[in-house]
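A protein chain is absent from this complex, but the other protein chains hold their places.
Labels run A and B following the written order; every chain starts at residue 1.
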Amino acid sequence: MRYIRPLSIEDAVGQLAGAAGPAAVLAGGSDLLVRMKGGFIEPELIVDIKAIAGLSEITETAEGFSIGAAVPCAVLGENAALGKAWPGVVEAAKLIGSKQVQGRCTIVGNLCNASPAADSVPALVAAGAKAVVAGPSGKRTIAVEAVPTGPGRTSLAKGEIIEAILLDKRAPHSGDAYQRFIPRTEMDIAVVSAGVNLTIDGQGIIKSARVALGAAAPTVLLVEEAAEVLIGRRPDEATLERLAKICSGACRPIDDKRGTIEFRRKVAGVLAKRVATTAYKRAGGK
Amino acid sequence: MAGVAVSTTINGDHVEYLCQPDETLLEVLRDRLGLTGAKEGCGTGDCGACSVIVDDRLVCSCLVLGAEAEGRQIETIEGMAHGDQLHPLQQKFLEHAALQCGVCTPGFLMAAKDLLAKNPSPTEEEIRFGLAGNLCRCTGYDKIVRAVQDAANVMKGA
């Protein structure tokens, strides 16, 4: 086993591509070290990306925000501009783990761990976030929802790293929100979760919306039918009930130690209503 | 497996060690450096008993590699008191009996120190959520929360 700390993304990509055995990217380590401890992964090479220039920064540009792959979630929470523009994404990132884990975990790690229950992912998908992928054959930008392909599996090829997550500049009268259900108040993995991102017009009518569900299927669900229910309407009771019904119906959950199929279906709808209401208020709707 | 040479600062002291690439900071602290104040309750970041502060961030040392400590500033429970002068949090934990078995106590103290550094006047709810990453099975947390509240008052007055 080797541990390296490259200084450039090219070096990191080259090392990962050239590794003889299994290689792992280390940013916050809050998933990787647990998997190593449990004997689920024995990497031949660990590539610590925290010394790579720019990867530990959040940058605001004319197009929006770029969040480096090594930025801990705690730092997302401390960035006032990001929190103002994308409160749903930030509140999702802040839900991952404890204070201790917050100081280490990253949204890119959360995405690449490819757990169906990853907290930041539904919020990122609802936000229309993109991932910048660096690999042996250059860079490409893909939608966040294109990254996970199944529990623990991603579309990334050998040698590829996500170096940043991109969020658009915020349109006026927009809001996003994320909520998950957990049995305790902290420290649990989402049993089911929902993220909503929307924009309203001057009359409070929803112009555009994206609705995503977590822990409801093998990968994050972008529920377009749910968004269509919201678009052109206000979140009145009837609309919210329809939203809940569609979200419950869109779920393809499993029974496991964290919840039952029936519970996940029902609560997915409940959470969708609640986050849609919050997102609408954040957009300035009344 | 090739050892990694690490040069770091622990409780203000310059420390150098050689560790394996998969060795955690917790293992390094306990098994190589004899700093056994941080405890392994789970090894998966779920209990907080191994909490230390790295560059002003509270972390579980079981979720940090020893190799990552290179060039960092690390604070552990062993560095919390100044000589024979206990930190106000340590003193208040004693006065309030905020410990029974005491195995979670070093982790709680590090977490509480980090909490008060970032929020000197926390509400009860902020204390409870701020310490949610530290499990205690003995106290029901009541006396821990009171000790942190009392320490916060003392530290503000100081």
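Going forward, a contact is a pair of C-beta atoms (placed from the backbone, for glycine too) under 8 Å apart; a residue touches a chain by one contact, two chains touch by 3 or more.
Operating definition for what follows: contacts and distances are computed from a predicted model.
Novice: What name does the UniProt record list for the absent chain among "HEAT repeat protein", "Xanthine dehydrogenase family protein molybdopterin-binding subunit", "Branched-chain amino acid ABC transporter permease" or "Protein translocase subunit SecD"?
Specialist: "Xanthine dehydrogenase family protein molybdopterin-binding subunit"
Novice: With touch as defined up top, name the shown chains that contact the chain not shown.
Specialist: A, B
Novice: If the hidden chain were put back, which of B:Ile10, B:Cys47 or B:Ala152 would touch it?
Specialist: Of the candidates B:Ile10, B:Cys47 or B:Ala152, B:Cys47 is in touch with the missing chain.
Novice: Which parts of chain B are in contact with the chain that was left out?
Specialist: 1, 20, 30, 35-44, 46-47, 49, 76-78, 80-81, 86, 90, 93-97, 99-106, 109, 124-125, 127-129, 131-146
Novice: Contact with the hidden chain only, please: which chain A residues?
Specialist: 38-39, 181, 183-189, 191, 256-260, 262-263, 266-267, 270
Criterion: only the chains that are shown with their structure count from here on.
Novice: Using the touch definition up top, name the residues of chain B that touch chain A in the complex.
Specialist: Answer in residue numbers: 1-2, 4, 20-22, 24, 43-46, 48, 51, 54, 57-60, 62-65, 67-68, 70, 111, 114-115, 129-130, 132-134.
Novice: Inside the complex, what are the residues of chain A that reach chain B?
Specialist: Chain A reaches chain B through residues 1-3, 5, 26, 28-30, 33-34, 36-38, 46, 48, 50, 72, 74, 97-101, 103-104, 185-187.
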